[in-house]
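Note that this complex is displayed minus one protein chain, with the remaining chains in position.
Presenting chain A:
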Amino acid sequence: MALAAYRNLLRSARIAFEGDLNMLIAARHEARRNFEGNRGLINGSEEISKQITHAEEVAKFLRENVVQGQALDKGAEKYKLRIHEHTERGDNEDIKKGKGNTLAGAGAGTKCCSG
């Protein structure tokens, strides 16, 4: 269970920091350090499942919500982002459904703060 989480975490780090060897090695060390720190936990305890869930969440975050960017040239405020297939992308659903409950969308039909 913990091993699967560790493998998953290493895979995510490989996806998130592909091509950036320093960062990849640092991420692996950090993962290892955290797993070593929890080595003493008893199998099946509540704490261990909490830690495994944490590792899975970190892996998911690294995979889906971390993108690396590289400055295009010095001084310019432009970065080329390496967005990959696993990166989470919004579909702008909440912009459409937001009308009615928010102040911005409420003006047309319903009254906001009856006053």
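In the analysis below, a residue touches a chain if its C-beta (ideal position, glycine included) is under 8 Å from a C-beta of that chain, and two chains touch if they have at least 3 such contacts; residues count from 1.
Keep in mind that, in the parts below, contacts and distances are computed from a predicted model.
J.: Among "AP complex subunit beta", "ATP-dependent DNA helicase 2 subunit 1", "Acyl carrier protein" or "DNA-directed RNA polymerase subunit", find the name that the UniProt record gives to the complex chain excluded from display.
T.: "Acyl carrier protein"
J.: Of A:3, A:42 or A:76, which one is in contact with the hidden chain?
T.: Checking each option in A:3, A:42 or A:76, the one touching the absent chain turns out to be A:3.
J.: List the chain A residues touching the unshown chain?
T.: Missing-chain contacts on chain A: residues 3-4, 6-7, 10-11, 14, 28, 32, 35-36.
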